[in-house]
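Here the complex is missing one protein chain, while the rest keep their positions.
The letters A, B and C name the chains in turn, as written, and every chain counts its residues from 1.
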Amino acid sequence: MRRKLRMGMVGGGQGAFIGAVHRMAATLDGLVELVCGALSSDPERSRASGAELHIAEERSYGSWEEMLDGEARIPLGERMDFVTIVTPNHLHYPVASRALEQGFAVVCDKPMTFDLDQARRLARQVEESGALFALTHNYTGYPMIKEARARIRRGELGTLRKVVVEYPQGWLASPLEESDQKQASWRTDPERAGASCCMGDIGTHAENLTEYVTGLEIEALCADLSTFVPGRKLDDDGNVLLRFRGGARGVLHASQISIDEENALSLRVYGQKGGLEWRQEEPNTLILKHADRPREIVRTGANYGHLSPEASFATRLPAGHPEGFVEAFANLYRNFALCLGARLEGGEPPPEARDFPTVDDGVRGMLFIDTVVRSSRASEKWTSMA
Amino acid sequence: MRRKLRMGMVGGGQGAFIGAVHRMAATLDGLVELVCGALSSDPERSRASGAELHIAEERSYGSWEEMLDGEARIPLGERMDFVTIVTPNHLHYPVASRALEQGFAVVCDKPMTFDLDQARRLARQVEESGALFALTHNYTGYPMIKEARARIRRGELGTLRKVVVEYPQGWLASPLEESDQKQASWRTDPERAGASCCMGDIGTHAENLTEYVTGLEIEALCADLSTFVPGRKLDDDGNVLLRFRGGARGVLHASQISIDEENALSLRVYGQKGGLEWRQEEPNTLILKHADRPREIVRTGANYGHLSPEASFATRLPAGHPEGFVEAFANLYRNFALCLGARLEGGEPPPEARDFPTVDDGVRGMLFIDTVVRSSRASEKWTSMA
Amino acid sequence: MRRKLRMGMVGGGQGAFIGAVHRMAATLDGLVELVCGALSSDPERSRASGAELHIAEERSYGSWEEMLDGEARIPLGERMDFVTIVTPNHLHYPVASRALEQGFAVVCDKPMTFDLDQARRLARQVEESGALFALTHNYTGYPMIKEARARIRRGELGTLRKVVVEYPQGWLASPLEESDQKQASWRTDPERAGASCCMGDIGTHAENLTEYVTGLEIEALCADLSTFVPGRKLDDDGNVLLRFRGGARGVLHASQISIDEENALSLRVYGQKGGLEWRQEEPNTLILKHADRPREIVRTGANYGHLSPEASFATRLPAGHPEGFVEAFANLYRNFALCLGARLEGGEPPPEARDFPTVDDGVRGMLFIDTVVRSSRASEKWTSMA
Partner (left out) sequence: MRRKLRMGMVGGGQGAFIGAVHRMAATLDGLVELVCGALSSDPERSRASGAELHIAEERSYGSWEEMLDGEARIPLGERMDFVTIVTPNHLHYPVASRALEQGFAVVCDKPMTFDLDQARRLARQVEESGALFALTHNYTGYPMIKEARARIRRGELGTLRKVVVEYPQGWLASPLEESDQKQASWRTDPERAGASCCMGDIGTHAENLTEYVTGLEIEALCADLSTFVPGRKLDDDGNVLLRFRGGARGVLHASQISIDEENALSLRVYGQKGGLEWRQEEPNTLILKHADRPREIVRTGANYGHLSPEASFATRLPAGHPEGFVEAFANLYRNFALCLGARLEGGEPPPEARDFPTVDDGVRGMLFIDTVVRSSRASEKWTSMA
């Protein structure tokens, strides 16, 4: 690309966690620079955060509305190219919708919106505007996830039969929201998080990863959500039976009360001919399971010539040089930036770059949340996810 | 004990798998000797198998009825002390029931009977006879399982919240029963296996292990059983949501079609104060999870003075000298033999020896099978396990 | 075999560790029975130990001399067939030598003798007597070790280049011998253990495993032995550079002061075409390393048809049913018993049974100890092992 793309950020000021990740991820490959921000809902903190990040004072805005309006007034070619939304969930829709109206491309954190209705409206708006929209289901950015997907697409596992996807965490095993821990406070608050805490925050990652890797679509599910910490208003644990279109079945369970589990997202898929396994905490390893020969350990960056183009494209380092969470996250930004850059400069992105979660993934995610919450309250076994 | 206990065996002849395991397990500690057998339903094969095992010709019987009658005629103190039943499931009840009638103690493979009704009748008979009865849920014999149980009983995890128990295997991913593989053939046959294949064979181990370790009782469940291999008459995979009396929840899944999974029984338990994890394929490790300090790796035989008496009693070797499947299995036999020996010789067994699965575990197991099969066909979400 | 072989045992009474292992290992497969013993150098303890083990009173001897003489007087076909020696090292030679003189086959614990001279004399005696002699380098009994050896023999790794063999333990990190711990007391005593503690006890296992698996012979070495615990008279740690005949090189290190290491024997071998790795604490896994495709995980008992006959013959259970230390140890006894039985009964053992460590392994082991001790004191770099 002839120049770096210009990013504006809403949210992610001092005290936030994910904002810093987005900044590292966006700029890692030298394709994007942060040019403006409305980093906090508190105008003073917003400006202080901007100064720390070397954002020009006049582009460190006091509110997201100011930022969108202000940037829209800057001449094309100077203004920000896209906005990244890293606020609590309830603000995703208003910011994204307004940004689209003003012609900006959007990167939005997940879950995409506060509720399913917003998600569907946003999808229509994206479609009508023709704008580029990326949703940061970052776990799909790992090279070995792309390798898993490529192998399933090539038919190496045969017809899929069973999926086990889990996402145990332990950080909310005690009532952390009663302290002033910012993450805990908004994620357990139905006014800001939406209808679910555990399933909304991490269950959706599990759902998205499953559908991305397997190409299967959840058809119906049976959920049992729990709130173990007294006084908490939203679920902090959930177990779900899955039925996929085409006959495969599965289990999804997620938890925020599984003490000392850190971020133990994992996926196992079994088909008629083979299986595979991936664990987020050791992300550079993909285990292949065969019916008739020993298990194989595929590794990020290995040069035995067996890796898919998709995995190779998502890899920056030779094997044994661990790539982690930031690099996977950066793969989403890189692909998004390559597509946006090509659009702005009139070229074509590399085919592997046309691979990042979109507004449709966002709708699926919100539908998943909606369905598990309804299922958990239902007395019949199966609730359709449609 | 003043002498070795005398064991007779029904089933377990040439071509069988589990019979040899029972023999190694029973005799490992020098407490038991094999003195008679009806090792096959084919009288000729039965005698040939007996000869291979150095069973005296006159005590190598042509049928189990002959054996029970024949041994009953031998003077007390010379006859077998107990019978071990390692046949396909449909024969467990008739053999056990007749053995009890004739005053023999019984060790029986799991699942205990063909159906729940038989299980309840057998339980009554055991109670009325006062005989010793052991069921070989062998996975409860592992030292680290006993350690896990002891820690939960001592309250180290606090109130339990969540259980994840899994038992994936892959050996029935193709229609192996169409070959003459003996194990596959009877386990997939409703006439010999009972109402379930996967849940009966391994799901019950998962259920038993869970209740043994946690002390919790499954109250209700929601099951989704599948048969993936065309033509197969029983389930070869199943996913189950669990609700325990007292409020804990969980997931149990088992599979025989998860390609290249060997015997991957595992258990994770999370409470208010901590968690633990155990995996059968690395059985000498127990992982302890804490809210406020690093994860700990407890090991069989370690001499840091933290192991429970129950775990130590179940351990034969110093740490780092792997004890395996046979040793765990032998722990059941040793405890059973110590209790039976004490009864025969008039003493008291060590307190740790009063710990082996009984007919009540067998009834729970059959109730579990019955409930998952009913739940899988039900349209309501929860089926009570009572 | 028409009957079980009769074993006598010297050493291994109450308070011993390895004696019980030998008994479990010898009898696991129903090929051997313990018929007599001189289980302790203390006649009273010897008899009490014998009674516990159900040895007939008249064959529970007060000393090993009595036992050898006593058994020799029993008619052929009734007397013991072989003697197992599980005493401290300094007694191996006198017992073995006398047993050979009286025509008994011998199983002897390692290191074979007190010093190299004894080892060479014993080797001559074995050769001249034509007797069967087995040395319990038990780690060579693991199925995956036999698999490793078979693959190297078949040339799968190409010309070997590098070996890394380690054996860290931590049990002697403090002066345990000052307590009355029996194992620590004799192993650190030059009068009973010989010239080395760490290298004699476990370094020899590492040496033997290396030569067994690779087929290579150590040509010269450079050793640095240490004694870290004050007051200890023998080495408790050692690091050794290895040069093999033919050009391969390697490192061997062993330790008894590596805190919290249990029994972490491991072996890595690299050749021109591939490599492999095995770890004793997870003995059922063999890792294969390839230049041009993903790493493979070979597992004991796996039925993908790729396992060598040697590994299969050494396996009792299906994959995922962990076989451990006792089973590996039992493989030595089984092979020895099959060979001895064939000799007694006039047949041929299965070809895979002709595989157990012999008196020649014992001489190599004693030569290794002698060489590392000399090298450690030398100022020149290389000391020839010849």
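What we mean here is this: a residue touches a chain if its C-beta (ideal position, glycine included) is under 8 Å from a C-beta of that chain, and two chains touch if they have at least 3 such contacts.
From a predicted model like this one, the values you see are computed outputs, not experimental measurements.
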Check the options A:E101, A:D117, A:E191 or A:E282 and report the residue that touches the missing chain.
-> A:E282
Which of C:R120, C:R243, C:H306 or C:R374 contacts the chain that the document leaves out = C:R243
Determine which one of A:R121, A:H321 or A:R377 touches the chain that has been left out.
-> A:H321
Any idea which of B:E65, B:E156, B:E282 or B:E296 touches the chain not displayed?
-> B:E296
Hey, which of B:R3, B:K182, B:K233 or B:H306 is the one touching the hidden chain?
-> B:H306
Residues from chain A at the interface with the omitted partner, ascending | 3-4, 17, 20-21, 23-24, 27-30, 34, 53-54, 169, 171, 261-264, 280-284, 299, 301-303, 316-327
Hey, which chain B residues sit against the chain that's not shown?
-> 288, 290-299, 302, 304-306
Interface with the unshown chain - residue positions in chain C = 161-162, 164, 166, 168, 170, 173-174, 222, 224, 226, 228, 237, 239, 241, 243, 249-251, 253, 255, 257-261, 268, 270-275, 289-291, 295, 378-382
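Keep in mind that, in the parts below, only the chains that are shown with their structure count from here on.
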Let me have the rounded angstrom distance from the C-alpha centre of chain A over to the C-alpha centre of chain C, please.
-> 55
Cα centre of chain A to Cα centre of chain B, whole Å, reads 44
In chain A, residues with contacts to at least two other chains | 290-291, 295
